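All protein chains but one are shown at their positions in the complex.
Letters are used for the chains, namely A and B, taken in the order the chains are written, and counting of residues starts over at 1 for each.
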Amino acid sequence: MRAISNLKLYFSNQYKSFKRSRFLLLIMLPGIIYYIIFHYVPMYGLIIAFKDFNIYDGIINSPWTSNYGFKHFLELFNLPIFYRILKNTVLLSLYTILFSFPTPIILALCLNEAKNKLWKNTVQTVSYLPHFISTVVICGMITNFLSLNGLVNNIVSFFGLERIQFLLYPKYFRTIFVISEIWQQTGWNSILYMAALSQVNPELYEACRIDGANRFQQILYINIPSIIPTAIILLIFKIGGIMNVGFEKVLLLYNPNIYETADVIGTYVYRRGILGAEFSFSTAVGLFQSVIGFILVVITNKIAGKVSEVSLW
Amino acid sequence: MKKKKSIKIMRLAAIVLVVSILPLLVSCGYNTDDRKPASEPKSNQDAVQHDTEQDDKKISDKVIEFDVLIGEHVSFPVTRYEDSLFLQKITEKTGIKLNLIAVPDAGDAYKQKLNIMLNSNEIPDIIWTSKDDALINSLAVKGIFLSYSDYLDYTPSIKKLFETIPDIERSYSASDGKVYIMPRLTTNVMSEIFMIREDILAKEGLKEPGTFDEFYILLKTLKEKYPDKITFINRNGGEHLVNRLAYSWGSGYETGTYGFYLNRDEDKYQYGPLDENFKLMVEWLKKLYDEGILDKEYALRTTAQWEEEMSKGNALFTVDYIDRVKSINSGYINNGMEARVAAMNIPKGPTGKSGILAKSAVMSNSGIVISSKISDPVAAVKFIDWIYSDDGRLMTSYGIEGETFVIDEDGKPMLTSQMKRQANPNGKELVKDYGWIYYMDKYEFPVGYLKDVLPGDPVPEDDRWMFSREKMEKANQVIPADPVLKFTEQQTSELRSKCTLIQDYFKQNIDKFIMGTRLISEYDQFVEEIKKLGVDDVAKVYNDAYSVYKGN
Partner (left out) sequence: MKKANLYSVMFDVFINIILAMVVVVTLYPFLHVVSVSLSDPYAVMQNKVNFYPVGFNLNAYKSVLSNPYIWISYKNTIVYTVVGTAVNLVLTTAMAYSLSKKYLFGRKFFSIFTTFTLFFNGGIIPNYIIISKLGLIDSMWALILPIAIGTWNLMVMRNYFEGLPSEIEESAAIDGCNPVQVLVKIVLPVSKPIFATMTLFYAVWHWNTYFSPLLYLNDKEKYPLQIFMQQILITGETSFANTVVGIEDTNLLISNTVKYATIMVAILPIIMVYPFLQKYFIKGVLIGSVKG
């Protein structure tokens, strides 16, 4: 009896909720259709990760692989260098997140304090320019900076140290990669935080000032809390993308001498020449990366929800 | 009221969804109806009609249109049919109108687009550049493409090429023995040369070395006299060095085959780095590196940095492409520098060999493929035949006869005086003024075949590029390339997985040995390590494919 009435209540609540959100659902409809047609329908293509895809039979009719369809995954896991490329991928992403995640926040906070509007706009515009310069060109600049007679070595030798071919030693690669990411993306990534900061109600500053807070404290108590939701959402996505390191850039910067630290999953797949050739294997690799990424997002999202009440769902 | 409306919309959306999804799920892969085997030439009537041989090259009196997937280099933009005199002239001559689908030939762009089109069963009438011959052949045997072998009666030029260049059939036929890809044929196969600062040799009165020991002494002398310059510069890493030196050292290392090479004395494929002579070469390179003769940055030099040092006159010796002689020297000339580079004879190694492997004259991944669904197969093969005929060859190489070139009394083509050349820098240009298509050409004439210095033009200053070519040829140091082998799909996949590891491991270590971060005494151990990655298996694959090639 009780169960039934509970159920009744549940459905009537659901119905109320549905009724209340009918306008919202209506305006969402084009979006939902979009997701179905352009995202969910093509997802049947993922099954080729479990098949020996050949063009002639197509996606549906290609034969399933051995090992219950997991042949390509086992091949990946059994690669002698699997551990190396996995470790490099994860570490490179982690370091990038660790160091390049805070910089746009700091930049946005600083920009927010700049008083001269023209100066502020100039800084912002200039700082996001590297984002638009093609990676090929940026990497060309980096290799030039790092060559024996390049800018970095000129600075190094100014301090009386020996010139080094930085790109020849595995130990420098991660640093180089992370710094270049910071250089290229900080300005661009700060834009979102600028938008979040403009959400702050100016009266809060007033109130804070009356309480005798100095400007640093204002940043601490007003600005930072106001951008935290944005930051958390971005962080969750970043962590979800941990398996997809910016592989084009690695490709342009690395060389065989530093495969030890620089070779990532993406570059291995590229080198093996299977992009556009062995669709099954490359789909399996991609699916592996996706699954890990999605699991990480679910976990971080849960943690974030507990700690900060910001959550993706 | 509103609710009703929203339900209606929902229903509509659902219908739209179902309708749009259904055919997608059903129609993947190749439709069985389309699987007609590469069809026999249609009917006698057709044949008669087409066979009215062929003083005028017209294939069809009515204009036939073909969609052609072709690469486009940004320096040679593809012009619209309406604006291209060249394409119109082809129609006028042959009756074929080409609708070009121009895809950027940059990085992997063309290959990716072609792959996706093949995978989605959206094949253009003609694929001008095959890109992945193995894939094309594996589809071809299932009837997706037309076989040239079935149409030889219609294609005298192709037939003749099959006879004169057996490699076309040996390297490009599919598993059923038929040819589906008409590859690009080049007569210009010279790749790299030993390039030295000729002016400095002359100034110091130094002689060209005969052996690698003498070569070392020469480089050492140069190093002492010009300590501030880079004696031996290199780009593209250590793999490039061993690739270009190994033949002369009595071994081999071909990058296209991941370091495996054809040992011509024993007539079998083997892995270069396992050879004793290969190790001697590494030791020699190490000596050069230790003494500062080999560029300290040789392993990382980018092309841009290499160009920088060469153009400043900062480097004395390099191994690089013959065509660079032209660009480097013209830079020197424009800047009033006295420096000049030219080829030197390649020293002899321990086995007495010397030379650098050429490109293959039959170029892989560059052939023409015809869809079996094409509207008029006979016209299509006849058109491709025309491309390889003397007439088509002249036109695709040099443009429109009478407009852009004429045949002179020696029977050789000569630029017309209105065309752009050294003596007439503002003349008309093939691409810009005639809409000539760069990648159309599939059968090149030899270098220098076209006369571009007309009677009355000033004689150009002596040409070190031509000089270098002739020097290499005279010394017989352009070694014929290893044959192009064909592999089954399974072999290809085995090569991909094993060879990537082998090549990676080699590249990771070769610079270490040369730079001394790994002791040369560990080389034998390295050989054992790399063997474990499956060198013998790979060698077997190559040798199996090689015996297929030889026709056993």
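General observations
Operating definition for what follows: a residue touches a chain if its C-beta (ideal position, glycine included) is under 8 Å from a C-beta of that chain, and two chains touch if they have at least 3 such contacts.
All values reported here derive from a predicted model rather than from experimental measurement.
Displayed chains that the missing chain touches over the full complex: A, B (touch as defined at the top). Within the set A:195, A:220 or A:299, the residue that contacts the chain not displayed is A:195. Among A:3, A:43, A:210 or A:307, only A:43 touches the chain that is left out of the view.
Only one of B:191, B:345 or B:417 touches the chain withheld from this view, namely B:191. Of the options A:74, A:233 or A:303, the residue whose C-beta touches the omitted chain is A:233.
Residues of chain B in contact with the chain left out of this view: 20, 23-24, 27-28, 72-75, 77-78, 80, 101-109, 111-113, 116, 119-120, 122, 131, 191, 236, 243, 255-256, 303-305, 307-308, 311-312, 321, 323-324, 326-327, 331, 334-335, 359, 363-365. Although one chain is hidden here, its contacts on chain A can still be listed: residues 14, 17-18, 20-21, 23-28, 30-32, 34-35, 37-46, 48, 59, 106-107, 110-111, 113-115, 119, 121-130, 132-134, 136-138, 141, 144, 183, 186-187, 191-192, 194-203, 214-216, 226, 229-230, 233-234, 237, 240, 270-271, 273, 279, 283, 286-287, 290-291, 293-294, 297, 310, 312-313.
By definition in this document, only the chains that are shown with their structure count from here on.
In terms of their C-alpha centroids, the spacing between chain A and chain B amounts to 38 Å. Considering their complex, residues 2-3, 6, 9-10, 13, 16-17, 20-21, 24-25, 28-30, 108, 111-112, 115-116, 118-119, 121, 132, 135, 138-139, 142, 144, 237-239, 296-297, 299-300, 302, 304-305, 493, 496-497, 500-501, 504, 507-508, 510-512, 533 of chain B touch chain A. Chain contact summary for the complex, chain A toward chain B: residues 22, 25-26, 29, 33, 36-37, 41, 44, 54-62, 75, 79-81, 140, 143-144, 147-148, 165, 167-168, 255-257, 259-260, 263, 268, 271-279.
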